[in-house]
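So the structure is just underneath, and the comments pick up after that.
Missing here: one protein chain of the complex. Every other protein chain is in place.
Chain IDs A and B follow the sequence of writing; residue 1 opens each chain.
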Amino acid sequence: MFNDFSRRSLLKAGAAGLATGIMPRIARAQSSRVIRAVMHAPLRATDPLINTAWTGRNHGLNIYDTLFSTDSKFQIRPQMVEAYEVSADKLTYTFKLRSGLKFHDGAPVTSADVIPSLQRWAKRDTMGSRMMSFIAELKPVDERTFQLVLKSPYGQVLPTLAKPSSIMPFIMPARLAAQAPDQPVTEFVGSGPFRFIASEFRPGNRAVYERNADYVSRDEPSDGLAGGKIVKIDRYEWISMPDFQTAANALVNKEIDFLEAAPHDILPSLAAAKDVVVADYNPLGFMSVCRMNWQSEPFNRPEIRQAVMYASDQTDWLDAQVGNPEYYQTSAAMFGVTTPLGSEVGWNTKSDVARAKDLLKKGGYKGEKVVMLQATDSPLLSGSSTVTAQKLRAIGMNVEVQTMDWGSLLARRVKQDSTANGGWSITHWVTTTTELMNPLANTLLDTRGKAGGFFGWPEDTEIEGLRNTFALEPSADAQKAVAEAIQKRAYDVMTHIPGGQFRQPVSHSKALKNIVRAPAPLFWNVEKTA
Amino acid sequence: MTATTVIAPASSPVDVWTLVRKLLRNRTILFGLGVLILLALVAIFASVLWTVDPAALKPRLRLRSPSAVNWLGTDNLGRDIWSRLIYGSRVSLVVGAVVAILAVVAGSALGLIAGMVRWIDNVLMRMMDGMMAIPAILLAIALIGGLGANLVTICIAIAVPEIPRVARMVRSVVLTVREEAYVEAAVSMGTRLPVLVIRHIVPNILAPLIVQATYIASSAILIEASLSFLGIGMPDEIPSWGNMMADARLYFQIRPGLMLFPGICIALTVLGINRLGDGLRDMLDPRLARSVGGVK
Partner (left out) sequence: MAIAGVLLKRSVSVVPVLAVVALIAFLLLRFSSGDPVAQLAGDNADPAAIAAIRARLGLDQPLPVQFLQWLWRLLQGDLGISIVSNQPVLTLIGQRVGPTLAVSLTTIIFSVLVGVPIGVLAAWRRGGWLDRFAMWTSVTGFAVPTFAIGYFWIYLLSMQLGLFPVQGYASLSQGVGLFLWHLALPTLTLSLVYVALIARVARTSLLEVLNEDFVRTARAKGLPERIVVFKHALRNAAVPIVSIVGIGVALLIGGVVVTESVFNLPGLGRLTVDSVLARDYPVIQGIIMVFGGAYVAINLLVDISYTFFDPRISAQ
């Protein structure tokens, strides 16, 4: 029926007439001061120190501010801090806050707020707790000045305070920072450019932010997470849509303005739509990871972990996850391809089946069951697992795929038990490159094993030693050399297999201008034309 | 339900033959049976009918249009749609059949116990009432949340909410039959329970049970699809029409066939099973046509 074009347009015209007849077009003609955005996931939990997912960080970036920030060239720039000094012995850092900073409740931001905020955060964040272990004292000097005194020189103080990824050191009022670190704060007061409208918060469905008129912005232009944060809209609604297709249709239909993570396959149809722009503002993009569990058979043996790597092929993974090669890039870099520490040492990203089979034999593989956890929420999460399962079967491994949603996978992957008791052997996930670009923040290289490490729990004293060296190394060149040594060793012992890097362009209405290039969706500086 | 619905057991071979003839003369039943037989044949000969290994991935050949190799094109992981549809017939039919059998067997057992043993009756039926008060899909979602998602757990999760309805029906038949004079006579003569069940209860309950089973089977196939849509369905390693459809929703506007083909398969199957159920219901027991419990 719809092949007949003239008839179709006639129908359309008739329908449009009908629509205007029955419906005042309120919903479409939205105020030009409101942005409605659909993100990759809805906001459910609101304490950015408890909700360690990107949603928690992105929420935090709206309502809180940080002492330092990272700009688009990975340079560290002061944010709440006006000026700072490092003593000649490199042991004492003195920070002075900018004047006029105010929390949303009207109280001024003081040293007495900053110190407990940092302390609570350091109990949640690994990089923070590492820094704290070097700190002798954190003390206020006056209202706007405070000091950080080290026990011994530590090169990572500013990178830690400027950490661009979860968990970020957000500054809260002292009364809220007094909350126990494992219990969420229940009031959302920060000094950031947006206020959180708690009365309109529907967990899992909608979060609403309004412009903080009292925000004191820096004078510089916005640059990455750093610089000025001037809000040019009144209100920003973070809406969730469980179905990508629905979200894409809503964008085309002008019911929303911004769609963070449309699956790559539907980007061409979005780009072709009138009034929709597909663009990439995230300079680093994302990396996917294949992680094996060191604590369970058969991946407790290095040869067998290596075998999985040689069975794998990054192009196949990325084709299954992303599809369009325009958006992805194969790379062995564990710290990201385009980052200061990026290096290709260790693996050529191609499969070598003969070598994989050989390694299996060497590792004494006897058909032990490999339990793969697969999250099915989106092609990005599920695609690579399906590929890996098949590759492993091809080299003769006994794979059982268990599918679940991402939330359940998070719950399952903490289990250190054997596969017979609900444990797991191998899984895939996706992370922002920002989280991995620093060897200390990179949780995949946390090799403290079962006791303190990260899911998969690799254990290697050599890598831990190298990470300590990195932490103390002052010069950038020397840091790069250490990072490369870490990567080499990580491939030797096989902490994880990098799955390549990809970009996730956002899709938005043409009415949005001046979106900031940053590793998170930000709504300061953005203008919406009518 | 009154004593008039109690059908005498059809035991002589002549009766069976007339029954079959009667079945084949009914166009509704014929249509349903035809569809089911066709599907069964497809499922049985699936390994001959599929052209490519339905699990074989070729990510580089994703979302291709129909070709000589891939008759209906490929999906988002480069798997052959035709072969997955064929293989999917097995999974979808198994889901329908297993759920129906599970629900009917468990429901009948509970219904029999409730109908025969007075003191259990009350407790059991209150349990059943409670279960019925929870919407089926909610119960299924919660069960899968607990059990994890694979072929077995999905069948269980879909079957469990159906049990109370079957149990209620069986119980009511048992209670009616018990009141019959000849059954009371048999009990007083010391007829053993299993004999009683086989001789007097089973014949009366078979017809409504078969009808009920068809409705359960068809709704199971649809619920499986809905669960996949909600993101808690079968792993896509095992292609079912339901998870093929759910996976395809992202590509609905780029490659409508991805959703259309399994959709047609589901619709045809469910239609076939439902028609068979309607036909059987009308033929075996016209009074059942009024029972709303049978309508799904």
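Here is the rule we use: contacts are C-beta pairs under 8 Å (C-beta built on N, C-alpha and C of every residue); 3 or more make two chains touch, one makes a residue touch a chain.
Quick caveat, the model's predicted, so the values are computed rather than measured.
Decide which residue listed in A:Thr70, A:Ser111, A:Asn212 or A:Asn249 touches the omitted chain of the complex.
Touches the omitted chain: A:Asn249.
Check the options A:Ser408, A:Ser425, A:Ser507 or A:Asn525 and report the residue that touches the missing chain.
A:Ser408
Could you tell which one of B:Leu33, B:Ala136 or B:Val211 touches the chain left off the display?
Here the residue in touch with the unshown chain is B:Ala136.
May I ask you to list the residues on chain B that touch the chain which is not drawn?
The missing chain touches chain B at positions 126-127, 129-139, 141-148, 218, 222-223, 225-226, 229-232, 242, 245-246, 249, 252-253, 259, 263, 266-268, 270-271, 274-275, 289-290, 292-293, 295-296.
Can you list, in ascending order, the chain A residues touching the missing chain?
These residues of chain A touch the chain that is not shown: 2, 8, 11-12, 15-16, 18-19, 22-24, 26-27, 42, 44-46, 50, 52, 124-126, 182-184, 186, 202-206, 239-243, 245-247, 249-250, 252-253, 255, 405-408, 410-412, 414-415, 422, 443, 451-452, 454-455.
Operating definition for what follows: only the chains that are shown with their structure count from here on.
So, what's the distance in Å between the C-alpha centres of chain B and chain A?
44
Across the complex, what residues on chain B touch chain A?
55-57, 59-60, 62-63, 76-78, 145, 148-150, 231-232, 234-237, 249-254
Considering the complex alone, what residue numbers of chain A touch chain B?
Residue list for chain A touching chain B: 243-245, 263, 265-266, 269, 315-317, 319-320, 323, 374, 376-377, 379, 382-383, 386-387, 389-390, 401-405, 408.
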